[in-house]
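One protein chain omitted, others in place.
Just so it is clear, A, B and C label the chains in written order, and each chain counts residues from 1 on its own.
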Amino acid sequence: MSRRNMETPVSLNKSITQRLGGQNIVVLLIVIGLFAFFSAVSPNFRRYSTLLSILDYSYYITLIGIGVTFPLITGGVDLSIGTGLICYSLVGGYMVVYQGWPVWLGMIVCVLCGAIIGLLNGVLIGIMDLTPFLATLCTMMMTRGLGSIFSRGLGIPWPMVGSEGGWFRTIFKLNIGDVRLPLGFLWIVLLVILMSYILNHTKVGRYILAIGSNKEATRLSGVNVKLYTIIAYVISGVFAGLAAIAYSAIFASVYPGTGAGFELEGIGGAIIGGVSMTGGAGSIVGTLLGVFIICILKTGLPFIGLQANWQQIITGVVLITAVIVDLNRQNKGTKSITTARKKQ
Amino acid sequence: MYQIKQNPVVKKLGFNRIVLSMVLIAMYCFFAIFAKNFVSYNRILSALNYAYFLGFLALGVTFVIATGGIDFSIGPVMFCAAIMSGYLLTHYNWPLWICLIASIAIGALFGTFNGYLVAYKNVPPFITSMAIMQISKGVASVFTKAQSVSWPQLAHENGWYRNLIRVRVGNMYFPVGLVILLITAIICAIVLNKTKMGRYFLTLGSNKEALRLSGVRVRKWQMLAYTICGLLAGVAAIFFVAAYTTVQPGYGDQYNNEAIAGCVMGGTSMAGGLASIGGTFIGGMIISILQEGILAIGLNKNYQLVITGIIVIVAVYLDVLSRKRRV
Amino acid sequence: MSKKLLSMVICIVMLTLLLTGCGGPVPPADSGSSGDSDDLNFAIIVKSYQSTYWLAAVKGATEQMNKKGVNATFNGPNSESDIADQVQMFNDAINSKPDGIGLAACDPSAMLDSLQAAKDAGIPVVAFDSGIPDAPAGSVLATASTDNYKAGVTAAEGIWTALEGRVKGASGVVRIGVVNQDATSESISSRGLGFIDEITTLCKDAGKSVAVIGNDYYVGKAKDKGDQASANVIIEVRVPSQTTTELCATEASAILNQSDTIGVFGSNQVSAEGILTANQNLGVLGSTDDKVIAVGFDAGSIIKAAVKDGTMYGAVTQSPLKMGEVTIDLLIAAAKGETISDVDTGGAWYNKDNIEDPSIAPNLYD
Partner (left out) sequence: MGEIILTMKGIDKTFPGVHALDNVDFELYKGEVHALMGENGAGKSTLMKVLTGIYRKDKGTITYEGKLVEFTNPREAQQAGIVIVHQELNMLGHLTVAQNIFIGREYMKGVKIDDARMNVEASKLFKRLNIDIDPTEKMSNLTVGKQQMCEIAKAISHEAKIIVFDEPSAALTESEVDELFGIIRDLKEKDIGIIYITHRMDEIKIITDRVSVMRDGAYVGTLISEDSTKNDIISMMVGRIIYEEPKTKSTVAKDAPVVLKVENLNAGRSVQDINFELYKGEILGFSGLMGSGRTETARAIFGADPKESGNIYINGAKVEINNPEDAVKHGIGYLSEDRKRFGIVVRRTVSENSTMANLENFMKGIFIDKKKENTETEKYVESLAIKTPSVDQLVVDLSGGNQQKVVLTKWLVKNCDILIFDEPTRGIDVGAKSDIYKLMNELVKEGKSIIMISSELPEVLRMSDRVIVMCEGRKSGELRIEEATQEKIMHLATLDD
C-alpha cells in the first residue's frame, strides 16, 4: 500500500494551473473581463436578474456545446445540432400539446429523437465513411425539414408554469417565494462534471480522444473505432435532445424553420474553449467557458445599447480573433514537435 | 458495368455525370406523372428561377471545395451583396450598372477576406466561414438599418436588370439566365480544367505542401479560390433579386447547404482535388426541379430538404464505395 | 455490389420512414371539402404556420369553404422570412391553374412579377392579412386585412389607459419599450409605427416631451423622433437580428432590465412571447402601478394565459377567422366575375375583462 502511494499519482502533485490547463485560465479571465466590462458600462447589467437571463439563455447553447465537443474531439464535427434541437423540441412538443402526452414523455421523446439522429450521424460517419461535415450537413437539412413536417409547420407552445405540465419549466428555474434560483445551472455543472469524468477517466472518453489523435493507430490497438465514433455522435445527439428540453423550458414557444446558427454558437464556444479543430484535444470545462463568452456577448451587447446587428459582427470578429490567437500560441509552443513529426 | 464505363463516349462525358443526368430526367418524369399540370414551359421557367442563383453559388463553392476547403458563408454573403447594392440603388440612387458591379465586388471582397484568413492566417476554413457568415449578416443589417431591400420592378426605372433572367419575346419568355448560367459554367469548367489557375486549385486540394515545394505561391492561389467563390456569390445575388426582388438581412443560411449539396452531388470531393463543374451544374438543376416538383405534388419545402439530404448521402456513399474498391 | 445494395436499402428505408412515420402533407385542412357544388378550386398561401394566427385564418377559410362547397389547397413557407420560398409557392399555384388565389404576402414587392403572371393567366388574386400596394393594376382584385397602423394605434390607446397617470405623474424620465420581431415586414412595422406615433401624440398631449431611440428604421420613420437629452418619455425600439424566440427574448430582457421602463409593446405573437420569456427572470410585469405594463399583439395560448392572470395588461387581436371567411367569399365572387372591393377585418383591444366576450373570444386562437 505504502509503496504504491509512493510511486503513484504524479498528477496529484500538479498545480491547479496545470490541471485546469493554460487555455482554460485564459478563457476564464476573458469571461471575467467581459463581465466586468459590461458591468462597468451598464448599471443594468450588474443585476442578479441579468445574470439569471444570461444563464437562462445559455443553457441550450451550453448543452449543445458540451455535446458537440465529443465529435470535435474525434476530429469530426456535428452541424445537425442546431436545427436538430428545434426538430426534437417540435416533435416532443407536438406530442405533448396536440396529442396529450404527459410532459415527461415528451421530454424523453426529445432525447430519444436526438439519440436517433446522433446514431444516424454516427452510422453515416463511422460505418459508411462519409465526411463528418457532409454527413451532418445532410442531417442538418433533414432535421430542419423533418421538424416542420412533423409539427405541420406549427409553432409549438410547450405548457407554461401554472398550467398542466408546466412543472417541467421549474427544472431549469425554481421560484421559491420571490427568490429565483437558476436550477438549470446546477444541472449544467453536474453534467459538466459527469462529461469531464467520462472524457478523462473512462474508456469512452479515452478512445474518443485516441481516435481524434490518430484514428488508424487506435484501430490497430484493437479499439473498435467504429463503435466509439458512433458513440461520440450519439452523445452529441443526446445533448442536442437535452438542449431541446432546455430551450422549450426557457422560451415560450418553439417555431419551425429556426435553429440554424445555434450549431455555430455551440461549435464556436467549444473552439474558443480550446477544442482542437483537428481533434484529439479538448476539455468540457473549456467548452463551458467558451460558450459563456458567446452568451455574455449575446446578452451583454444589447445592454450597452448596441443594436442586434452589431452583435453578429462582433461575435464573428471575436471568433476569428480567438482562433488566430490560439493558432499563434500553438505555433510557438509546438514548433519543436512539428519538426520532430516531420522526421517520421 | 465495367464495359459501359470504358466506352469512350461515356468516358468522355463522365460516368457520374451521365448517371446524374438520368436522375434529373427520372425526377422530371416522376413529377410529370404524379403532379398536376407539371409539364409546362412556365413550370420550367419557375424552377429555373431557383436554379439560377443556386447554380452560381454552387459553381463558386466548387472552386473552394476543389482546393480542399469549404465556404459556407456564401448564402449570407449573397444576401449581403444583394442588400447593400440594392440599398445603394434605392436609397442613394446610384446608377444600376454600378450597383450590379458593386454587388459582385462586395461578394468578391468577402470571399477575399475569407481566403486571406484561410491562406495567410491558417484559420480553418470551417471557422472562417462561420465568422464571415455572422459578419456578413451583421454588415448588411447595419448598412440598411435592419431593413429589407426591394429592387425595382421590371416596368420601373432601373428595372432592366430583371431581363437578365428572362426576356419577353412575343408571348413567350426566353430564359436568358439559363444561357448566362451555362456560359458561366462552361467558363468555370475551362478555368478549372484548362488553365494554370484551375490546375493549381486541384493540385492544392490534393497536396498543398507538394505544390508549395514545387515553387508555386500557394497562398495566393488558395485565396483566389475563395475570391472567385465570393465573386460568384455576388453574381448569384443579382440573379436572386432578378427573380425575387426582395432580400432581408439576417438570412441566407439554407442556401449554403443547398449549394454545397448540389456541388457534392455532382461528384466534387470534399477531400479536395477532384471537382466537376458539369456535375455541379446538374446537381443544382436537380435541387431546383425537386423544389418545384415537391410543391407541385402538394408538399412543402421541408420535404425537399429531407430528400436533398438523402440524395447527397447516397451520392457520396456510392463515391466512397467506388474509391474503396479502387485503392 | 452488396454494399451498393445496402446503401439503396438504407435509402429506401429512410424514405419510407419519412413518408409514413412523419405524417402526411402539411396543414390540417389540407385538401378540399365534402361539398359538391361549383367545383371551384382555390389556392391559398399564408405567410407561414409558425404562429397559430395562421391556423385560425385557415380554420376560418376552411369553414367558409365547406359552407359554400368549394375546394382549396393551403400552403405556406417555413417562416415568414422565407420570401423566395413563398414566391416559388405562388408561381407553383399559378401553374396549377386554380380558379383563384388567396395570398398573404410575406413581402409585397417580391410578389409583383408573379402577380403580373397571374393576371396574364387570368387567375384572380385576393390578398389577405397584408395588402400589396404596388400590385399591377387588375391583378389583386381586393384585400382583406387589418389596418395594421390603426391596430398599432389601438395598442397604444390600450396601454395608455394604464400608463396615463404614471407618465403624467413621473418626476424623472420614463421609458416605454417596443419589441418588433422584424423591421422588414410591412404589417409588423406599420403596427410598430402606429404605436410609436400614437404614444408620442398622447404624451405630448399630456405635456411631456418624447424621444424615439433604438432601431434606426423606426427612429427615422417616426413622425417625431424628438431629442433624447431633453425628453421625459423615451420610446426605445429594439429589433432582434433574426425572427427567433430566443433573440426576441434577449432584446426584451434588455428593455425590461432598465429601471425606468414602465411599459412595453410586443408587436406580434413571437415578440409578445419574447417579452413574457424575459419576464420569467425579472418578474416585473403586471397590471399595477409599480409594475411594467406589457401589451401584446395577436393571441395564442401563452399570451391568452398571461392576459388572464394579469401578467400582460392586454393585447390587440386581429380577426383571423373573419379574414379567412372573407377571403373565401371574395375569391368565390371574383371567380364568378363579380366586382369586389377591399374589406377591413378590423382589430380589437382585449384585456382580462373582455377576453371572454363573444365578440372577442372566437378570434383568440390557441
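We take it that contacts are C-beta pairs under 8 Å (C-beta built on N, C-alpha and C of every residue); 3 or more make two chains touch, one makes a residue touch a chain.
Just so it is clear, the structure is predicted and the values come from calculations on it, not from any experiment.
Touch, as defined at the top, links the missing chain to these shown chains in the whole complex: A, B. Shown as candidates are A:G106, A:P157, A:G184 or A:G212; the residue that touches the absent chain is A:G212. Summary of contacts with the chain left out: across B:L274, B:I297 or B:V320, the touching residue is B:L274.
Within the complete assembly, residues 190, 194-196, 199-200, 202-203, 206-207, 209-217, 273-274, 325-327 of subunit B touch the chain that is not shown.
Residues of subunit A in touch with the missing chain: 4, 7-11, 197, 201-203, 206-207, 209-210, 212-214, 216-223, 276, 280-281, 334-335, 337, 339-344.
Assume only the chains that are shown with their structure count from here on.
Subunit A and subunit B, compared by their mean Cα positions, are separated by 31 Å. Multi-chain contact residues of subunit C, defined as those touching 2 or more other chains: 7, 18, 26, 76-78, 81-82, 215-216, 239, 241-242.
Within subunit B, the positions touching two or more other chains are listed as 137-138, 141, 146, 249-250, 300-303, 306, 310, 313, 317. Looking at the complex, you find that subunit B touches subunit C at residues 36-37, 40, 42-43, 46, 49-50, 137-138, 141, 145-148, 150, 153-154, 162, 240, 243-251, 291-292, 295-296, 298-303, 306-307, 310, 313-314, 317-318, 321. Here subunit C touches subunit A in the complex through residues 7, 18, 22-23, 26-28, 48-52, 55, 76-79, 81-82, 214-216, 238-247, 249-251, 253-254, 257-259, 269-270, 273-274, 276-278, 280-283, 300-302, 305, 309, 366, going by the rule given at the top. On subunit B, the positions that touch subunit A within their shared complex are 70, 117, 121-124, 126-128, 130-135, 137-139, 141-142, 146, 249-250, 253-254, 257-258, 260-261, 264, 270-271, 300-306, 308-310, 312-313, 316-317, 320, 324.
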